[in-house]
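A single protein chain has been removed from this complex, and every other one stays in its place.
Right after this comes subunit A.
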């Protein structure tokens, strides 16, 4: 277990370093410059040079990259056209646009994304997996057909369609729900929940569809396993057979996929955030890309990569806990 962890952590760090370098290179490969974007169309070359200098873009790429890395681990001093800023570790730089420290942007937007994804996950893991398992147990019945039919429908619905319709019906027409907004859970849990309800339902339902079909398929396959027949031959009741023997085995791959999905979603759910005008990580990242706002692009890309890599390690370890046949090493 320990060796496995060390090995995976080393691999994870290498991945993150590689991703940061590639992102950096890609950024400078674009035939455009943040200075042009910021300065506007009729900008003199002198003005552009000035802006580039203030952003530190006049330095060689290698210097910029080492500065960036140095900032993360020990902090750095940034000279913004005469204004000296002390940026303490972990320093991710300052936004090219708002001059806000990137760490502040992240700490502001990450809780929003975490709130959306967390709630949605609770929905699709209960509704989706629950429906799928039930459908498998009642395979071929009306319940199964309705559940699977509905899940095909939801799976082929886009977030912006479902989100838009829900907004129109539940917020604008009937006023049943307040406009989606973010209040920290620590301030007012009830308001936090009511503001998050629509994104939860939207992201939750669309993912439920996928998870329902996955769980149904897994469960149907597991119910045909020999060990399920053995459990029945022992004289166990169908409930015990299904829960203790079939479900336990069918759930394993679902845990894996849910873990990997969680990692991917924590890096930002751009469309959901945009549909409901919530400034989560995804929306910040998308905005930063259009603005060529390098410090935020770097931060959001690395954060997303960090979540995916971390969740993968956690899922692998979890797998070894669930399935005794899996040995880590």
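Here is the rule we go by: contacts are C-beta pairs under 8 Å (C-beta built on N, C-alpha and C of every residue); 3 or more make two chains touch, one makes a residue touch a chain; residues count from 1.
Methods note: contacts and distances are computed from a predicted model.
The hidden chain: which UniProt name fits, "Dipeptide/oligopeptide/nickel ABC transporter ATP-binding protein", "Predicted small integral membrane protein", "4Fe-4S dicluster domain-containing protein" or "Acyl-CoA dehydrogenase"?
Going by its UniProt entry, the chain not pictured is "Dipeptide/oligopeptide/nickel ABC transporter ATP-binding protein".
Which of these, A:75, A:149, A:184 or A:238, touches the one chain of the complex that we don't see?
Per the contact definition at the top, the residue touching the missing chain is A:238.
Taking the entire complex into account, which one of A:249, A:296 or A:313 touches the absent chain?
A:249
Touching the hidden chain in the full complex, which residues of subunit A are there? Just list them.
225-227, 229-238, 240, 245, 248-249, 322-325
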